[in-house]
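Mind having a look at this structure? Questions to follow.
Excluded from the complex is one protein chain; the other protein chains are retained at their positions.
Chain naming follows the written order as A and B, and within any one chain the residues start at number 1.
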Amino acid sequence: MSTLEFVGFTAAVLLLYYLVPRRAQSAVLLAANVFYCLSAGLLCLLSVIGVTTAAFCSSVKIERAAAKEHATPQERAVTKEHATPQERAVTKERATPQERKKSRRTLVFGLVFTLSSLVLVKLFSLLESASVLFRESEGGTLGLAFYSLSASGYLIDLYRGKIRREKSFLKLFIFVGFFPCIRLGPISRYSQLSPQLNKPHAPVWENIVSGAIRMLWGYFKKLVVADTALVAVRAIVAEPQKYGGGYIFFLIILYSVAIYADFTGGIDIALGASRMLDISLAENFDRPFSSESVREYWKRWHITLGAYFTDYVFYPLSISRPMRAISKRLRKSKYKKIGKKMPVYIALVFTWFLTGAWHGLSPNFILWGLSNAAVIIAAQELSPLSARFHQKHPTVNNNAVWRLFCVVRTFLIIGAIRIFDLWGNALTTPRAIASIFFDARGWKDLFGGGFLSLGLSLPEWIALAVGVALIFAVSKLDFKKDGKMRNIVTRRPLLTMLVIVALVSATAIFGSYGVGFDESSFIYSQF
Amino acid sequence: MNELVKILSSMHPEIDFSVHHDLLDEGILDSIDIVTLVGEIDEVYGIQVPLEEITPENFSSVEAIYQMIERLRGQ
Partner (left out) sequence: MRKKRIFSIVFALALLGAILAFFSRLLMPKHVSMVREGALVGEYYIEADEGREHQILFLGDCEAYGCFIPAIIWEASGLTSYVRGSPAARVWQSYYLLLDTLEYEKPDVVVLSVFALCHGDAQSEAYNRLALDGMRLSKNKINAVKASMSEDEILISYIFPLLRYHSRWSELRREDIDYLFAREAVSHNGYLFESGSRAPDTEQSPEELFDYSLPDRAIEYLDKIRLCCEERGIALVLVKSPTQSGHYWWYDEWDARVREYAERYRLDYYNLIGSEEIGIDGGDYADGVHLNFLGAEKTSRYFGKVLKEKYFPSAAPHGEETKRVWKDKLDKYYIERNKFSEGEK
């Protein structure tokens, strides 16, 4: 769907949503999901239905054993009073080892079914270009990477007894295929999203207006900043030998800006749209570029993806029996210190391998994932050194310059790793990064006005800079719910409307869309 | 309890753990820390922390962690 189409679609959904009786609101969401999927093609709808079906069928079997295993003492006590003799028998005991095994097997099958199409799609995508800039994002695979994770997360939570099975297939479909999330996420948790989908919603001025502003802000970031910056990014990426040296350094910054604006913009659109529907989705970003370490960065960037891999891969793997066995054996030997770290590091590397693979199975994405792991492990190994340094100079930690240095250092490291996205040939990236230090001509060219040869004119560069400055300024303000800024904006109707008018006008005039631009392709929706 | 504080301090010497009660939310401990901690708890206390105990509540403060260890010891 293009920008205008999605805006129109959301407006139509909103209207219906608040006009129908409260009980029918779920039906409106259901219809909206179906319509949205269909707009990307029948295959997309079938895919969402397929994943939902896989999750639904598996959930039936998983629940039976899980209920037994995880009924809390209170639950067991309560059902005792009103239960039939059979029910009482069931809840009194814990699951037998066979039942536990069966439940685990069902979980594995369930995960295989919900994730298989994702794996297949990633395998097939190996056949095409592996650069993020040149891949097709639409059609049947739209959002597959995101809702597959939501559905599989639902199964795992069910297995762990954290949630109750969703008894209605349609309601599960509304959760899995919730239309604002399909394209880019966030990757929702059943316990967080589902209750909201099932409760009645009254139209509230604050919700509608703050949601609208958030959506418009997302479109502004995307169309005015991201799509403009991407013009120059594409120019550099197309000819890395011609645009070496300083251009690559510039690329790191530019691409970071572009993907930040693109991704957070898309998420703002999703969260804004659902806020207008009185539904809160999980935040996916928390001022990521203010991070002072790579580790911190991954708590602030694509938060729901990190949370998924942490909760469902990293934790289970690192405390699993094989890991503990390795650790014990190493501790008994003379490698005691390594023994403690091994499970963590192995789990870390494997988790990052999977995270890279989630982006794509081609070498550049795998290397991207592993690079992140390497940097984190390196930082961890260097931390005793760093701790000693900080003990000797205790005031450095709070020194503003030092913290700025950390922020810039993190930004550049993450940015350098991130450009693995851009070239399918995994070797191009290290070569390009090396050229930063060895290609002097590139630096001279860039500063000699070479940046004007990247497809953007000087006024456009200035507009881009203004847009980035605006993003920076806005990020310093606090727009959390019940925060100061949100109150100021939503409680003064005239000011609210002026902000909306300003955003619409600025995006309409300065946005990079229309003839020659393909505005509906978000980079992250390719995953 | 002192052992626990020693372990935590060796992981993050710059933090005074007695004053913090929201270790995860405040960003003092992250997933890598938790997993490392679980490994240390296994070695020092002989307790294997199961997956379902890895929750924000259980790791919010030194006291909370210790309570969890005690609870698991009792089972």
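Going forward, a contact is a pair of C-beta atoms (placed from the backbone, for glycine too) under 8 Å apart; a residue touches a chain by one contact, two chains touch by 3 or more.
All values reported here derive from a predicted model rather than from experimental measurement.
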Exercise for review: Taking the whole complex into account, name the chains on display that the unshown chain touches.
Suggested key: A
Review point. Which listed residue, A:F6, A:Y36, A:F249 or A:F510, touches the chain dropped from view?
Key: A:F510
Point to revise | Sole residue of A:M1, A:I366 or A:A463 that reaches the chain not shown, by the stated touch rule | key: A:A463
Review point. Which residue among A:L4, A:V112 or A:A238 touches the omitted chain?
Key: A:L4
**Study point:** Those residues of chain A which, in the complete complex, touch the missing chain
**Key:** 4, 205, 457, 459-460, 463, 493-494, 496-498, 500-501, 504-505, 508-515
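Just so we're on the same page, only the chains that are shown with their structure count from here on.
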Point to revise | Computed distance of Cα centres, chain B from chain A, in Å | key: 28
Point to revise | chain A residues within the chain B interface of the complex | key: 160-161, 295-296, 299, 310, 314-316, 318-319, 324, 327, 331, 340-341, 343-344, 347-348, 376, 380, 387, 390-391, 397
**Study point:** Complex interface listing, chain B residues touching chain A
**Key:** 13-14, 27, 30-32, 34-36, 38-40, 42-43, 48-52, 54
